[in-house]
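Left out: one protein chain. Kept in place: all the others.
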Amino acid sequence: MLDYVTSYLGMNTTPGQAGNVFWALIYILVVFAGVSVAVMAMNWLERKALAHFQIRLGPMRVGPHGLLQPIADAVKLMTKEDIIPAEADAFVFWIAPLIILCASFTVYIVIPFGPTHAITDLNIGVLFMLGVSSLSVLGVVMAGWASNSHYPLLGALRSSAQMISYEVAMGMAVVSAILMTSLNKTGTGTLSMIGIVEAQQQQQIWFLFKFFPFGFIAFAIFAIAMVAETNRAPFDLPEAESELTAGFHTEYSGLRWSLFMLGEYAAMIAVSSIAVTLWLGGWLRPFPNTLTGATWDLVFSLLPGFTFLGLALIAFIGVIRMPKHPYFRIQTMGLAGFAVVLGIIGLVLFIPPVRDRIQDIFWFVAKVAVFMYLYIWYRATFPRYRFDQLMRVGWKVLLPVAIGVLIMTAILGVVL
Amino acid sequence: MIPITTLHYLVTAAALFVLGVIGVLTRRNVVIVLMSIELILNAVNLNLVAFSRIWGLHGQVFAIFVITDAAAEAAVGLGILIAFFRNKETVNVDEVDLLKW
Amino acid sequence: MADPTTYLSHLELGEPDKTFLDSSELIINMGPQHPATHGVLRVILKLDGEKVLGTECVIGYLHRGVEKIAEHRTYTMFNPYVDRMDYVAAVSNGLGYCEAVEKLLNIEAPPRAKYIRVILTELNRIASHQLWLGTHALDIGAMTPLFYTFRDREEILKIFEKYCGARLTTHAFRIGGCQYETYEGFEQDVKKFLDFVPPRIDEYEELLTTNRIWVERTREVGKISAADCKALGVTGPVLRASGVKWDIRKALPYANYSEFDFDIPTGANGDTFDRYMVRMQEMRQSLRIIRQAVERIPEGPIMAKVPKVMKPPVGEVYHSIEAPKGELGYFIVSDGSTQPYRVRVRPPSFVNLQALDIMVRGQLVADVIAVIGTLDIVLGEVDR
Partner (left out) sequence: MAPVATGFFFYFLSGLTLLGGILVITQKNPVHSALALILGLLSQAGLYLMLYAPFVAGVQIILYAGGIMVLFLFVIMLVSIERTQREEQFNKLWLVGLLSAGALGALFVLVYAKGTGLFPEGAAPPAESNNTQQVGQLLYGQYMFSFEIASLLLLVAIIGAVVMAKRRT
């Protein structure tokens, strides 16, 4: 068994490419579990960060600093009565959240967390991811239609129109990044997600800074379009609480509703991962070219461990600041235990073999986390667009700019 | 198990084609007729791609053209459908018996 | 409940734009349980796609018969009830009622009481506008201002609580003056608040005034002309945003507003953005008034000589004040007994709500929300 594991660890390809079904299955399970946990963490983080933006405390009751709140929520949602409206089309109503969920989770097949840390590497990776993530529109449309109610129908029409519109600008921005991958000696680009990151490694530049400012503009267009694509503030008008109560999932409750939420957050993480892969160098650590040498490699490879130790430190400070009241004893102990776990993870990350294999994932996740924070930040800052304004931004601003950037990238690629 | 040959794919495509033809000929709802046409186009695509495994990539290129064509056909067909529905409040093909409106 | 279409049948609705399907008219019940109708307002919308063809407000879900109750209560007993109408601006309601009865009894509150009244009323105006701003911004999708405004409104409510023991339905004033002398440190508290709040108002403006999305969502939305405002009897910030310089504090001064120096902010376009700006400036003007009042507050009695049993002479009186939402008028008919013969309230929210239909016709569903927010209605006052 151990031999099998170590023999695999020496491999330098993804399990999907190697045709290794067993390891692919393990990867799928790990990614599925990891994303689910990330969604829960994101849920807690969003409520916490948003609360602090808004001079509130956020969840504080369930577990220390509300750390167990997502679990409590999940249990609550699972035990709620499962309501299907009498007039609804039961089958479509039932399948719509599953479609959204499947669409947003299938994207993870091609997302590379590291040079070998991907379930598989399709040579149409980007196309696959765009296509699969566009399937969630179907789920939205069906949820709205199946509810057989006005608000969901309006929400679904809005939502699908919005997602389709922004997909166009998104696709254009992606194409300009793919064009950049072809700027090598052979002149052939790639659609493979791993290939795109390797192209950035070869060209020694993140595509964000390539042909400055064009790479950056394309990235910005993608970053805006992906917020619209995932129906988040300030483009959250399909779910506009004050207008359409909850948009296409107004009639959903309990577990089905939580599936929508799971799908939404998973899609947020997925599109952020795509942005990171295409423009921010994927798993590459910062400054892989300028700060080279064994020393810098060591410094950067130690950072994951230090990050977790830092988190453990924060948790310990939280323990110290806990009220010294008997009521809080269990909470204090729990937080201390959490801090210890974080600390142990941090220490484990210092072990050289673990360190080497884990730091790609660490940098990737760190970059994605920045996007997750941006999502929360947007939500705390911006009012909501109106539908016609949203369409105008999508078609009359983002799309022409994206096409312009694409043409400029092509010209610069030929000239330079 | 018998190895999967091109013929297997062709049989699937043929069955799909026949299903599409049945749909086009027997259904009254225009939307479903249009969907049956999509089935037929897909059967053709499957054939083209299956042959491309033997004869080179030209089949795949043609499949892409067929998909383009399907998109155009769907857009125009559904446009006509909406115009028709607006005037006659029905989506049944056999009520499309006037050459004007 | 009757078919919603019957409500709309008497309205002259615009024809649907027949560029798409004929059958695209959609009738939607917005409310009474809806997150953005500020309580229990029910708006029946007739939509063509997302375009609003017509609206019909259904009110009365919060009707408690306040005016009828007045006929069975003595003048003094009725005083707390008025707080329950516009519960966001309870102090203003109390001021209007007390002054109306004082007019009927032909007595006048002593100067110190008038100063206290002005300070509390203006504080209440700021609180009301803060609550309006928070909920309005939330309707348009900006979550954060809500919490900022509630944080700062808390300071005002603390002053109220220290003064009269209640935070929302204060019952701060009595007929003939005020019941309570100001507490120890009242002036310091108010002065501290005066220094504390201007940067906070700047903070709200920082979040919204220059925010592109906010400006796009509010400019040219829910426009109403000055002529329409006058025709419908719309008052308050809505009227002023349309460019009419009408403020009862200046036009028909009551209490001792004539002694203070302040401006009446007006807008030009009468759109939602102008109403927003007018209210923001009104908060600053209120601060000016409070500052002057706190500096000049005289010593002396706080209660005029009022008979133990109030039996106003036979007659009628109409007295109106500038409440945060517009002209709040009390029409009281006395038959010489201890109870009013009839009390009629002219609630600003109710009158302003009429403008909703004019303001949203031809606009989008999202604008209905913005307009309901910008009208600043309180259903307790609309339904009474």
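To keep things simple, chains are lettered A, B and C as they appear, and every chain counts its residues starting from 1.
Keep in mind that, in the parts below, contacts are C-beta pairs under 8 Å (C-beta built on N, C-alpha and C of every residue); 3 or more make two chains touch, one makes a residue touch a chain.
Remember, it's a predicted structure, so these values are computed and weren't measured experimentally.
Student: Decide which residue listed in A:141, A:339 or A:376 touches the omitted chain of the complex.
Tutor: Final answer for the missing-chain contact: A:141.
Student: Just the residue numbers, please: which parts of subunit A touch the chain that's not shown?
Tutor: Within subunit A, the residues touching the omitted chain are 16-19, 21, 89, 91-92, 95, 122-124, 127-128, 130-132, 134-135, 137-138, 141-142, 145-146, 153, 157, 160, 164, 167, 188, 191.
Student: State which residues belonging to subunit B touch the missing partner chain.
Tutor: Touching the missing chain: residues 1-12, 14-29, 31-32, 34-36, 38-39, 42, 45-46, 49-58, 60-61, 63-65, 67-76, 78-83, 85-86, 90-94.
In this text, only the chains that are shown with their structure count from here on.
Student: Mind checking the centre-to-centre distance between subunit A and subunit B? Centres are C-alpha means, answer in whole Å.
Tutor: 37
Student: Let me have the rounded angstrom distance from the C-alpha centre of subunit B over to the C-alpha centre of subunit C, please.
Tutor: 63
Student: Can you compute the centre-to-centre distance for subunit A and subunit C, using the mean CA position of each chain? Integer Å is fine.
Tutor: The separation of the two C-alpha centroids amounts to 45 Å.
Student: Touching subunit A in the complex: which residues of subunit C?
Tutor: 26, 28, 34-36, 50, 137-144, 146-148, 151, 207-208, 211, 213-214, 216-217, 364-367, 369
Student: Can you tell me which positions in subunit A touch subunit C when the two form their complex?
Tutor: 50, 53-56, 150-151, 154, 233-234, 236-237, 240-245, 379-389
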